[in-house]
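Taking it in order: structure first as C-alpha cells, then the write-up.
Let's turn to chain A:
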Amino acid sequence: MATIQIAGKSIEVDEDGYLVNLDDWNEELANALAASEEVSMDPNRWEVVNFLREYYMEYKIAPMIRILTKEIGKKLGKEKGNTKYLYELFPGGPAKQACKIAGLPKPTGCV
Partner candidate 1 sequence: MGGLSLLSLVYVALSYAAAAIFVGGLMRKLWGYAVTPNPLCIPTTPSPATKGGVVARLALNIVAFADLFKGNRWTWIGGYAFHVILIAVTVRHLRLFIYPVPPLLAEIQPLALLIAMLLPLPLVYLLARRKMVDRYAWISSPADYGVLILILLIALSGLGLKFVSHSDLVGIKHFLLGLLMFSPVDMPAHPAFIIHLTLVLMLAVYFPYSKLVHAGGVFFSPTRMMVDDPRERRHINPWAAK
Partner candidate 2 sequence: MKRPAATAAALLALLAAPLFYAGCGNAKAPAPQLTKPTNATECVEPAATMRANHMNLLRHERDNIVREGDRSRKYRIEGCAQCHTKRAEFCDRCHDYAGVKPECFDCHYLP
Partner candidate 3 sequence: MAKADFEIPDIKNGVSVPAVKPGAMAHVKYHPASEAHLTKLGFPAKRVDNWKEVALAKMNELMGKYKSLSLFLDVCVKCGACADKCHYYLGTGDPNNMPVARQELMRKVYRKNFTLGGKLFGGLARAEDLTEEVLREWMAYFHQCSQCRRCSVFCPFGIDTAEISMAAREIMDSIGIGQKYTLEIIAKVHDTGNNLGIPKDALIGTLEFLEEDVKETTGVDVKFPLDQKGAEVMLIVPSADFFSSPHVDSLVGYAKVFHAAGISYTFSSHASEFANFGMFIGSYDNTKKIATRIADAGRDLGVKRIVVGECGHAYRVAYSFWNTLAGPFDYLDKNHSVPTHVCEFTDELLRRNALKLDKSANDEFTVTYHDSCNVARASRMGTEPGGQFEIPRNILKAVCNKYVEMDPEANREKTFCCGGGGGLLSDELLEVRVKGAAPKVSALKEVMDNQGVNTMAMICAICKAQFTKVLPYYDIPMEAVAGVHQLVSNAIQLGDK
C-alpha cells in the first residue's frame, strides 16, 4: 500500500491516491490532495467536499451526481446546480476527483 507525506505524517492511500482510512482526513489533507490534482480549494469547492462528506457519513456511499448538483444549486444558486459547473470546479469529474479530495473511497462500477 502506498503512502503520501503530509505535514510530517505518512498517510495510507490506495493505488489511485484515495485515502484508505477515512479518519485520516482533515482540511489540511484535503488541500494537499486537491493540490496533487491541480485543483485549488475555494469556498464553492468546499461546499461540494463538505456535502460529499456529510452524505457519506449518513449513507456510507457518495451521493448520486444528480443529488449533488441539486444540493449545490440550492446552496450556490440555481445556475450552478448542474454537472457542467461541477466539472468546472473538478475537471477530473465530481464523482472521482471530488470524492478523492473529500477523503471518500473511489466510486467503483460503470462510472
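As a convention for this text, contacts are C-beta pairs under 8 Å (C-beta built on N, C-alpha and C of every residue); 3 or more make two chains touch, one makes a residue touch a chain; residues count from 1.
For anyone wondering why these and not others, all candidates are chains of the complex that A comes from, given by their letters.
It should be emphasised that the depicted structure is a prediction, and the values quoted were computed from it without experimental measurement.
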| item | value |
| --- | --- |
| Touching candidate - 1, 2 or 3 - for chain A as found in this complex | 3 |
| For the chain A and candidate 3 complex, residues of the former touching the latter | 15-16, 59-67, 70, 83-84, 87, 91, 93, 95-96, 107-111 |
